[in-house]
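Every protein chain but one is kept in place in this view of the complex.
Up next, chain A:
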Amino acid sequence: MRPSDLLQPRPQGLYCPPGDFYIDPVKPVARALITHGHADHARAGHGAVMATRETLEIMAIRYGADFTGSRQEATLGERVSVNGVEVSFHPAGHVLGSAQIRVAHGGRCIVASGDYKRRRDPTCQGFEPVACDVFITEATFGLPVFRHPDDAGEIARLLASLEQFPERTHLVGAYSLGKAQRVIRLLREAGYDETIHIHGALQKLCDYFESEGIALGPLSPATIGNGGKSAFAGKIVVGPPSAFADRWARRFSDPVSAFASGWMRIRQRAKQRGVELPLILSDHSDWDELVATIADTGASEVWVTHGREEALVRWCEINGIAARPLHLVGYEDEGD
(Lines give C-alpha, C1' and ligand atoms only; values in the text may rest on other atoms or scores of the structure.)
Protein backbone atom coordinates (compact mmCIF):
# COMPACT_ATOMS: atom_id res chain seq x y z
CA MET A 1 0.00 0.00 0.00
CA ARG A 2 1.32 3.42 -0.93
CA PRO A 3 1.09 6.12 1.74
CA SER A 4 -1.23 8.12 -0.53
CA ASP A 5 -3.67 5.21 -0.45
CA LEU A 6 -3.86 5.58 3.31
CA LEU A 7 -4.28 9.36 3.50
CA GLN A 8 -4.99 11.75 0.65
CA PRO A 9 -6.16 15.33 0.23
CA ARG A 10 -9.75 15.86 -0.80
CA PRO A 11 -11.68 19.14 -1.05
CA GLN A 12 -13.29 18.34 2.32
CA GLY A 13 -9.95 17.65 3.99
CA LEU A 14 -7.45 14.86 4.52
CA TYR A 15 -9.22 11.57 3.78
CA CYS A 16 -8.46 7.97 4.76
CA PRO A 17 -10.11 5.62 2.19
CA PRO A 18 -9.72 2.32 4.08
CA GLY A 19 -10.98 3.87 7.34
CA ASP A 20 -13.55 6.10 5.61
CA PHE A 21 -12.81 9.11 7.79
CA TYR A 22 -11.43 12.61 7.44
CA ILE A 23 -8.92 14.43 9.60
CA ASP A 24 -9.89 18.04 10.36
CA PRO A 25 -12.37 18.32 7.48
CA VAL A 26 -13.36 21.86 6.55
CA LYS A 27 -16.84 20.76 5.43
CA PRO A 28 -19.40 18.54 7.15
CA VAL A 29 -18.60 14.82 6.64
CA ALA A 30 -19.92 11.51 7.99
CA ARG A 31 -16.89 10.77 10.19
CA ALA A 32 -14.25 13.23 11.36
CA LEU A 33 -11.13 12.87 13.50
CA ILE A 34 -10.23 16.26 14.91
CA THR A 35 -6.81 17.36 16.13
CA HIS A 36 -7.79 20.44 18.13
CA GLY A 37 -10.53 22.98 18.81
CA HIS A 38 -9.49 25.96 16.64
CA ALA A 39 -12.34 26.90 14.37
CA ASP A 40 -10.57 26.17 11.08
CA HIS A 41 -9.84 22.58 12.18
CA ALA A 42 -12.92 21.84 14.26
CA ARG A 43 -16.19 22.58 12.50
CA ALA A 44 -19.73 21.78 13.50
CA GLY A 45 -22.13 19.52 11.63
CA HIS A 46 -20.25 16.22 11.18
CA GLY A 47 -22.06 12.88 11.55
CA ALA A 48 -19.49 11.54 14.03
CA VAL A 49 -16.49 13.14 15.71
CA MET A 50 -13.54 11.49 17.38
CA ALA A 51 -11.25 13.75 19.40
CA THR A 52 -9.69 14.13 22.83
CA ARG A 53 -12.08 14.83 25.72
CA GLU A 54 -10.87 18.43 25.94
CA THR A 55 -11.36 19.06 22.22
CA LEU A 56 -14.88 17.60 22.35
CA GLU A 57 -15.71 19.80 25.33
CA ILE A 58 -14.26 22.89 23.64
CA MET A 59 -16.33 22.17 20.52
CA ALA A 60 -19.44 21.86 22.68
CA ILE A 61 -18.67 25.24 24.29
CA ARG A 62 -18.20 26.89 20.92
CA TYR A 63 -20.94 25.26 18.87
CA GLY A 64 -23.43 23.96 21.43
CA ALA A 65 -23.86 20.42 22.74
CA ASP A 66 -25.35 19.19 19.45
CA PHE A 67 -22.31 20.08 17.31
CA THR A 68 -22.12 16.50 15.99
CA GLY A 69 -24.29 13.42 15.58
CA SER A 70 -22.20 11.13 17.74
CA ARG A 71 -18.88 11.55 19.52
CA GLN A 72 -16.05 9.28 20.56
CA GLU A 73 -13.47 10.26 23.12
CA ALA A 74 -9.87 9.51 22.21
CA THR A 75 -7.50 8.64 25.04
CA LEU A 76 -3.95 9.80 24.37
CA GLY A 77 -1.69 6.97 23.32
CA GLU A 78 -4.45 4.37 23.08
CA ARG A 79 -4.69 2.50 19.78
CA VAL A 80 -8.23 1.92 18.51
CA SER A 81 -9.60 0.58 15.28
CA VAL A 82 -11.70 2.76 12.99
CA ASN A 83 -13.12 0.56 10.24
CA GLY A 84 -10.06 -1.65 10.57
CA VAL A 85 -7.52 1.18 10.47
CA GLU A 86 -5.41 1.61 13.58
CA VAL A 87 -5.74 5.11 14.97
CA SER A 88 -4.17 6.79 18.00
CA PHE A 89 -3.96 10.34 19.38
CA HIS A 90 -0.73 11.85 20.79
CA PRO A 91 -0.11 15.24 22.42
CA ALA A 92 0.74 18.05 19.98
CA GLY A 93 1.49 20.88 22.42
CA HIS A 94 -0.52 23.36 20.35
CA VAL A 95 -3.47 24.23 22.65
CA LEU A 96 -5.38 22.49 25.42
CA GLY A 97 -6.60 19.13 24.09
CA SER A 98 -4.58 19.27 20.88
CA ALA A 99 -3.33 16.00 19.43
CA GLN A 100 -1.43 14.52 16.56
CA ILE A 101 -3.20 11.62 14.90
CA ARG A 102 -1.31 8.47 14.04
CA VAL A 103 -2.87 6.30 11.35
CA ALA A 104 -1.47 2.81 10.65
CA HIS A 105 -2.65 0.23 8.17
CA GLY A 106 -1.17 -2.44 5.96
CA GLY A 107 2.32 -1.96 7.40
CA ARG A 108 2.30 1.81 6.80
CA CYS A 109 2.25 4.46 9.45
CA ILE A 110 1.45 8.16 8.96
CA VAL A 111 1.33 10.85 11.61
CA ALA A 112 -0.81 13.91 10.90
CA SER A 113 0.54 16.45 13.32
CA GLY A 114 -2.20 19.04 13.07
CA ASP A 115 -0.77 22.26 14.46
CA TYR A 116 2.01 21.79 16.98
CA LYS A 117 4.72 23.49 18.96
CA ARG A 118 7.65 22.15 20.93
CA ARG A 119 8.24 24.61 23.71
CA ARG A 120 6.70 24.39 27.17
CA ASP A 121 3.17 25.77 27.47
CA PRO A 122 1.64 25.96 30.96
CA THR A 123 -1.85 25.53 29.50
CA CYS A 124 -1.43 22.27 27.61
CA GLN A 125 0.39 18.99 27.48
CA GLY A 126 3.73 19.02 25.67
CA PHE A 127 4.39 17.57 22.21
CA GLU A 128 5.62 13.97 21.99
CA PRO A 129 7.43 12.86 18.84
CA VAL A 130 5.83 9.75 17.33
CA ALA A 131 7.90 7.49 15.07
CA CYS A 132 6.36 7.10 11.61
CA ASP A 133 7.03 6.50 7.92
CA VAL A 134 5.33 9.68 6.77
CA PHE A 135 5.07 12.80 8.86
CA ILE A 136 2.53 15.42 7.90
CA THR A 137 3.75 18.72 9.24
CA GLU A 138 2.18 22.12 9.34
CA ALA A 139 4.27 25.00 7.98
CA THR A 140 2.58 28.11 9.36
CA PHE A 141 5.98 29.52 10.27
CA GLY A 142 7.91 27.45 7.77
CA LEU A 143 10.55 30.02 6.85
CA PRO A 144 13.97 30.48 8.43
CA VAL A 145 12.98 34.03 9.42
CA PHE A 146 10.62 32.70 12.06
CA ARG A 147 12.56 32.11 15.22
CA HIS A 148 10.37 32.61 18.26
CA PRO A 149 12.18 34.06 21.27
CA ASP A 150 11.67 32.89 24.85
CA ASP A 151 8.13 33.40 26.14
CA ALA A 152 9.34 34.83 29.43
CA GLY A 153 11.24 37.58 27.65
CA GLU A 154 8.15 38.62 25.72
CA ILE A 155 6.04 38.76 28.88
CA ALA A 156 8.82 40.76 30.55
CA ARG A 157 8.57 43.35 27.76
CA LEU A 158 4.84 43.66 28.36
CA LEU A 159 5.38 44.17 32.08
CA ALA A 160 8.19 46.66 31.45
CA SER A 161 5.90 48.70 29.19
CA LEU A 162 3.19 48.63 31.86
CA GLU A 163 5.67 50.08 34.30
CA GLN A 164 6.88 52.71 31.87
CA PHE A 165 3.39 53.76 30.79
CA PRO A 166 1.30 53.30 33.94
CA GLU A 167 -1.41 55.67 32.70
CA ARG A 168 -2.12 53.67 29.55
CA THR A 169 -4.30 50.61 29.10
CA HIS A 170 -2.35 47.70 27.65
CA LEU A 171 -4.59 45.90 25.18
CA VAL A 172 -3.29 42.44 24.37
CA GLY A 173 -4.74 40.85 21.27
CA ALA A 174 -4.74 37.07 21.66
CA TYR A 175 -6.75 34.35 19.96
CA SER A 176 -9.53 33.27 22.33
CA LEU A 177 -8.70 29.56 22.50
CA GLY A 178 -5.26 28.84 23.91
CA LYS A 179 -3.28 32.00 23.24
CA ALA A 180 -5.32 34.18 25.58
CA GLN A 181 -5.11 31.73 28.46
CA ARG A 182 -1.42 31.17 27.84
CA VAL A 183 -0.70 34.91 27.95
CA ILE A 184 -2.64 35.17 31.21
CA ARG A 185 -0.93 32.12 32.70
CA LEU A 186 2.54 33.39 31.67
CA LEU A 187 1.76 36.75 33.28
CA ARG A 188 0.90 34.91 36.50
CA GLU A 189 4.13 32.95 36.32
CA ALA A 190 5.99 36.23 35.96
CA GLY A 191 4.46 37.35 39.25
CA TYR A 192 1.71 39.63 37.93
CA ASP A 193 -1.19 39.08 40.30
CA GLU A 194 -3.49 42.01 39.56
CA THR A 195 -6.90 41.58 37.98
CA ILE A 196 -6.66 41.00 34.24
CA HIS A 197 -9.62 42.29 32.26
CA ILE A 198 -11.00 40.13 29.47
CA HIS A 199 -13.24 40.64 26.47
CA GLY A 200 -16.60 38.86 26.71
CA ALA A 201 -15.60 36.43 23.94
CA LEU A 202 -12.99 34.88 26.23
CA GLN A 203 -15.14 34.30 29.29
CA LYS A 204 -16.42 30.77 28.63
CA LEU A 205 -13.09 29.41 27.50
CA CYS A 206 -11.25 30.98 30.44
CA ASP A 207 -13.82 29.37 32.77
CA TYR A 208 -13.22 26.06 31.03
CA PHE A 209 -9.43 26.29 31.40
CA GLU A 210 -9.92 27.05 35.11
CA SER A 211 -12.14 23.97 35.44
CA GLU A 212 -9.33 21.95 33.85
CA GLY A 213 -7.00 23.04 36.64
CA ILE A 214 -5.20 25.85 34.82
CA ALA A 215 -5.21 28.68 37.35
CA LEU A 216 -5.66 32.03 35.61
CA GLY A 217 -5.92 34.23 38.73
CA PRO A 218 -8.34 37.14 39.11
CA LEU A 219 -10.15 37.94 35.86
CA SER A 220 -12.85 40.51 35.31
CA PRO A 221 -14.95 41.51 32.30
CA ALA A 222 -13.62 44.60 30.52
CA THR A 223 -16.88 46.46 30.85
CA ILE A 224 -17.16 50.04 31.94
CA GLY A 225 -18.30 50.39 35.52
CA ASN A 226 -18.51 53.63 37.43
CA GLY A 227 -14.85 54.43 36.95
CA GLY A 228 -15.24 55.33 33.25
CA LYS A 229 -12.19 55.30 31.02
CA SER A 230 -9.71 55.80 33.83
CA ALA A 231 -10.78 52.49 35.38
CA PHE A 232 -8.51 50.72 32.90
CA ALA A 233 -5.48 53.00 33.19
CA GLY A 234 -2.41 50.85 33.72
CA LYS A 235 -4.41 47.63 33.38
CA ILE A 236 -3.98 44.67 31.11
CA VAL A 237 -6.96 43.86 28.91
CA VAL A 238 -6.93 40.67 26.85
CA GLY A 239 -9.25 40.20 23.92
CA PRO A 240 -9.48 38.76 20.41
CA PRO A 241 -7.39 40.86 17.99
CA SER A 242 -10.40 41.69 15.84
CA ALA A 243 -12.03 43.51 18.76
CA PHE A 244 -9.27 46.12 18.87
CA ALA A 245 -10.19 47.63 15.55
CA ASP A 246 -13.76 47.69 16.70
CA ARG A 247 -15.72 50.37 18.53
CA TRP A 248 -15.33 48.17 21.63
CA ALA A 249 -11.77 49.44 22.09
CA ARG A 250 -12.90 53.03 22.57
CA ARG A 251 -13.62 52.47 26.23
CA PHE A 252 -9.91 52.46 27.04
CA SER A 253 -7.68 55.40 27.78
CA ASP A 254 -4.81 56.00 25.35
CA PRO A 255 -4.24 52.27 24.82
CA VAL A 256 -0.97 50.56 24.00
CA SER A 257 -1.93 48.04 21.39
CA ALA A 258 -0.11 44.75 21.90
CA PHE A 259 -0.60 41.57 19.88
CA ALA A 260 0.54 38.10 20.86
CA SER A 261 1.40 36.22 17.68
CA GLY A 262 4.26 34.56 15.88
CA TRP A 263 3.67 37.00 13.01
CA MET A 264 4.87 39.81 15.23
CA ARG A 265 8.40 38.71 14.39
CA ILE A 266 8.08 40.72 11.20
CA ARG A 267 8.18 44.47 11.85
CA GLN A 268 6.10 45.37 8.83
CA ARG A 269 3.33 43.05 10.01
CA ALA A 270 3.23 44.83 13.34
CA LYS A 271 3.36 48.22 11.70
CA GLN A 272 0.55 47.47 9.27
CA ARG A 273 -1.77 46.45 12.06
CA GLY A 274 -0.92 49.49 14.14
CA VAL A 275 0.59 47.29 16.85
CA GLU A 276 2.74 49.29 19.23
CA LEU A 277 3.97 46.40 21.34
CA PRO A 278 4.41 43.18 19.38
CA LEU A 279 4.65 40.06 21.55
CA ILE A 280 6.18 37.15 19.71
CA LEU A 281 4.17 34.33 21.24
CA SER A 282 3.03 31.55 18.98
CA ASP A 283 1.01 28.33 19.21
CA HIS A 284 3.03 27.02 16.30
CA SER A 285 6.53 25.70 15.89
CA ASP A 286 9.16 28.09 14.63
CA TRP A 287 11.58 27.10 11.89
CA ASP A 288 14.09 25.44 14.21
CA GLU A 289 11.35 23.45 15.91
CA LEU A 290 9.86 22.33 12.61
CA VAL A 291 13.11 20.95 11.25
CA ALA A 292 14.04 19.40 14.61
CA THR A 293 10.68 17.65 14.73
CA ILE A 294 11.05 16.23 11.24
CA ALA A 295 14.35 14.73 12.37
CA ASP A 296 12.83 13.48 15.65
CA THR A 297 10.05 11.50 13.97
CA GLY A 298 12.56 9.58 11.86
CA ALA A 299 10.11 9.83 8.96
CA SER A 300 11.51 8.95 5.56
CA GLU A 301 8.91 11.09 3.87
CA VAL A 302 7.37 14.43 4.83
CA TRP A 303 4.19 16.03 3.60
CA VAL A 304 3.96 19.74 4.22
CA THR A 305 0.70 21.55 4.64
CA HIS A 306 -0.87 24.91 5.44
CA GLY A 307 1.73 27.61 5.45
CA ARG A 308 4.95 28.21 3.59
CA GLU A 309 5.35 24.73 2.18
CA GLU A 310 8.11 25.46 -0.34
CA ALA A 311 10.82 26.36 2.18
CA LEU A 312 10.29 23.28 4.30
CA VAL A 313 10.19 21.06 1.22
CA ARG A 314 13.47 22.63 0.16
CA TRP A 315 15.02 21.94 3.57
CA CYS A 316 13.96 18.30 3.30
CA GLU A 317 15.51 18.04 -0.16
CA ILE A 318 18.82 19.40 1.11
CA ASN A 319 18.72 16.92 3.99
CA GLY A 320 17.84 13.93 1.83
CA ILE A 321 14.26 13.47 3.01
CA ALA A 322 11.51 12.94 0.45
CA ALA A 323 9.02 15.75 0.76
CA ARG A 324 6.10 17.26 -1.03
CA PRO A 325 3.51 19.93 -0.38
CA LEU A 326 0.07 18.68 0.46
CA HIS A 327 -2.37 21.16 -0.90
CA LEU A 328 -5.12 21.37 1.66
CA VAL A 329 -7.48 24.29 1.54
CA GLY A 330 -9.37 26.18 4.17
CA TYR A 331 -6.87 26.60 7.00
CA GLU A 332 -6.17 30.08 8.23
CA ASP A 333 -3.15 31.95 9.46
CA GLU A 334 -2.72 32.09 13.17
CA GLY A 335 -4.72 34.77 14.86
CA ASP A 336 -5.84 36.63 11.77
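Here is the rule we go by: a contact is a pair of C-beta atoms (placed from the backbone, for glycine too) under 8 Å apart; a residue touches a chain by one contact, two chains touch by 3 or more; residues count from 1.
Here, contacts and distances are computed from a predicted model.
This figure omits one chain of the complex; the name its UniProt record holds, of "Bacterial Ig-like domain-containing protein", "Aminomethyltransferase", "Zinc-finger domain-containing protein" or "DNA ligase (ATP)", is "DNA ligase (ATP)".
Shown as candidates are A:Arg10, A:Arg79, A:Lys204 or A:Lys271; the residue that touches the absent chain is A:Lys271. Only one residue from A:Ile34, A:Ala51, A:Ala249 or A:Leu281 touches the chain missing from this view: A:Ala249.
Interface note for the absent chain: among A:Lys27, A:Arg53 or A:Arg157, the touching residue is A:Arg157. Touching the chain that is not shown, out of A:Gly47, A:Gly106, A:Gly126 or A:Pro149: A:Pro149 (per the contact rule at the top). Although one chain is not displayed, its contacts with chain A can still be listed: residues 143-147, 149, 157, 161, 164-165, 244-250, 254-255, 257, 265-268, 270-278, 308, 310-311, 314-315, 318.
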